[in-house]
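Everything on this sheet refers to the single structure shown next.
Excluded from the complex is one protein chain; the other protein chains are retained at their positions.
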Amino acid sequence: MGTPYGGFGVFALFLLFLPLAVTNDYYLNILIFIGIHSIIAMGLDLLMGYTGQISLGHAAFFGLGGYISGILTAKWGWTALAGLPFAILGVGLIAWIIGVPTLKLHGHYLAMATLGFGMIVFIFFNELVPLTGGPSGLTGIEGVSVLGFAFDSDLKYYYLVASALLLSLLLSINIVRSRVGRALRAIHGSEVASSVLGVNVARFKVAIFVLSAVYAALAGWLYAHYITFLSPSSFGFLFSVKLVTMVVIGSLGSIWGGIFGAALLTSLPEFLFVFEKYETTVFGLILILVMIFMPRGLLRGIEDMVLRVLESRVKGEGSKG
Amino acid sequence: MDAAPLLRTEGLSRYFGGVKALSELTFAVRKGFIQAVIGPNGAGKTTLFNVISGVFPQTSGKVFFQEEEITGLPTHVIARRGLTRTFQNLRLFSEMTVLENIMVGMHLQSRGGFLASAFRLPWVLREEKRIREESLGWLDFVEMTQYANIPAASLPFGKQRILELARGLALKPSLLMLDEPAAGLNIRETEELAALILRIRDNGITVLLVEHDMDLVMGISDHVTVVDQGIKIADGDPETVRNDERVLKAYLGEE
Partner (left out) sequence: MSLDQQILQYLITGVTVGSIYALIGMGFNIIYNSTEIINFAQGEFVMLGGLFTVTGIRVLHLPLPFAALMAVMAVALIAILFDVVAIRPLKDASSITLIIITIGASIFLRGIASILWGKEPYPIPAFSGEDPIPFFGAVIQPQSLWVMGITVLIVLGLRQFFNRTIIGKAMLASAFQPKAARLVGIDTRFMTLISFGLSGFVGAAAGIVIAPISMAQYDIGIMIGLKGFCAAIIGGLGNFWGVVLGGVALGVLESLGAGLISSGYKDAIAFGILLIMLFFRPQGILGKGKGDRV
């Protein structure tokens, strides 16, 4: 793993100066979305890549984070900042309640349970009209302001999101490199062997599920107070699939994989905007192709390719490259 | 020396549908002993391990560890009490390095949780250092220090077996159960294994092993229990058991 803190430092500097390279508010807008999606993807990667579980319903936690704080601000006049702890704790509690029975399942059953949960939450977003505004959406959500300083421009919000991203990244790195991270990876390797060594497998699985939900809730909070409008259609099955795709394509179990995948998949529609009609088709095709040819994800796939090229150079003549 | 056995079972049974994998099995393991469980193939030896360590539930009967009942307890709780095991089919954490595998073995010797780890509190950092040092110590004990940073899956098979054993040692168990530790090892490796098991016993850890390799069993065991089709048919020191008629019949009869 080298020195991830070194990489973190470089990344932090990169994020700090990135806006200078951006000529246009529209691109800043995209960067903000990449940042928001990266936070969810990182949490999901802890769950899927490190602990070996799967969730096809994470859009629900993203939406819940947004709606909890959104409703508190739009309907009851709370500030965005006050809404944050409630969004996080609320989602954490829900994730814990649903997580305990869900994480007893494995493989397809686990996937379907998370999918079912995600769908139920989505339907509730649509149906609880007095609370959520239903399909027409929730409007009038406050922007974020801290001690009188309002994050009311794209640039300011970019730095807010970037800070949240860096904080989440730092926490992820710390967890992964610790006893907890080892326990999670051990669970991924073999649940039986882990438990025989004293790891409380069920508790860890639920804990990481809750943590990944909290990451999504934070992202949801950032999203709600940026757009100041929420509509259930952003939080359906397709977005859950997109999230899983970000993590898998980025590379499971590599801290940067989630960010890479999020960056790729968030900006992809921008490149395809001319071919908007084809966006879904291309997305599906990319999924299939990457899974067939680079199942460990793009980051690892590229890493493997580079290593193979280097190896064949070192071997010199007589190698088949 | 404790008169009470470290581990004992009472009428332990495990049925799978119509198959009686274990039938009213009662036996005991004395503290400080190296004890072997042997028997023809399919005799139920691994099932016995699975039930004792909590991997499968028992159908009836009881298990006592240090005179406290552990029947039906979850596996990780049993591990907390000081009982751990290895696996016949090797369950290493193949994506982790050799050293990391051992460090997982030290899970119960440490306390750092999510919050403390996420914020890198000083005591967690100190604990990490200690875990790393002690794990290296265990690698040294089994003479595998040079493999510390390679992925466990890349180890030669014989070393993988030793790694799984060392991982169990890192837990500092009172009882270490080894499920066919010599399977797939050549003669030299088996001799090294035997010496290692003796050293483990000399360090105060009781060893219970399931084995097919008779030389290994007879060579190092203090006590042997023979199981056939889930039933205990002999129980005593190696010499007595080796000459027991029922044992001979069980083994020869199967050919």
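For reference, chains read A and B in written order, and residue numbers begin at 1 within each chain.
Here, a residue touches a chain if its C-beta (ideal position, glycine included) is under 8 Å from a C-beta of that chain, and two chains touch if they have at least 3 such contacts.
Worth saying up front: this structure is predicted, and the values here are computed from it rather than measured.
The absent chain, not drawn in this view, touches the displayed chains A throughout the complex. Remark: the omitted chain is touched by one listed residue; of A:153, A:233 or A:281 this is A:281. The chain not shown here is touched by just one of A:8, A:27 or A:237, and that residue is A:237. Listed residues A:6, A:107, A:130 or A:148: the one in touch with the omitted chain is A:107. As for the chain not pictured, it touches chain A at residues 48, 54, 56, 101-102, 104-105, 107-109, 111-113, 115-117, 119-120, 123-124, 126-127, 237-238, 241, 244-245, 248, 252, 277-288, 291-292, 295.
What we mean here is this: only the chains that are shown with their structure count from here on.
Taken in their complex, chain A has these residues touching chain B: 171, 174-175, 178-183, 185-186, 188-190, 192-201, 207, 211, 253.
Residue ranges on chain B touching chain A, taken from their complex, read 53-55, 74-76, 79-80, 84-85, 87, 91-96, 100, 103-105, 107-108, 110, 112-114, 117-120, 124, 127-128, 131, 167-168, 171.
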